[in-house]
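What follows is a structure written as structure tokens; I'll ask about it next.
Excluded from the complex is one protein chain; the other protein chains are retained at their positions.
And then chain A:
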Amino acid sequence: MDFQTAVFFFLSAILIFAALRVITARNPVYAALHLMLAFFTTGGLWLMLQAEFLAIALIVVYVGAVMVLFLFVVMMLDINMDRIREGFWNYLPLGAVLGLLMVLEMGLVLGSKYFQVPISEAVVPSGVSNTKEIGALLVTDYVFPFELAAVILLVGMIAAVVLTFRGVKKSKISNPNQQVFVKAKDRMRVLQMPVEKD
């Protein structure tokens, strides 16, 4: 076994372990952390395929930005795991069927002749930067799908802004007239709640 194969098995083992932990971890924060580990090891595997741009882009986008926001949300959720685990056995058959279907589809796609690249052709000659190659392809052959993706993202962004927009606050100057007539019950609400015990 040469060094590359050893690295491949090492990374794959970590990837499979991390992916399993994502779905088995009881704590959603741990699940998110293992997902981050899974992305990172996938980046390592892509580096071994000499796709350094894609590998680093994966880490920048998913580990550096998406997962941060994910963790941000997951940390603030108060998730009751026992309630989520209820009905696990009821949903298992449906989930198993869907999972098998996905494995089958993936096998068909990956096994097709379009995905078979001979090892002799898969080696990138030195001096070729795949960042430049991808960039050149994006603005020549694939410029239309690329622009289309950009427009779709823009629509999504505007939709998110419209959904959360609450109107412009024109001025931050305080009005003394309103301040004078303010009453305690306008500003403060006294809640009765049971004492929290851990």
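Here is the rule we go by: a contact is a pair of C-beta atoms (placed from the backbone, for glycine too) under 8 Å apart; a residue touches a chain by one contact, two chains touch by 3 or more; residues count from 1.
Criterion: contacts and distances are computed from a predicted model.
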Check: Out of "Cytochrome d ubiquinol oxidase subunit II", "RNA polymerase subunit sigma-24", "NADH-quinone oxidoreductase subunit H" or "ABC transporter ATP-binding protein", what name does the UniProt record list for the absent chain?
Finding: "NADH-quinone oxidoreductase subunit H"
Margin query: Suppose we count only contacts with the excluded chain; which residues of chain A make the list?
Written below: 27, 29, 33, 36, 52-53, 56-57, 59-60, 63-65, 68-69, 71-72, 75-76, 129, 131, 198
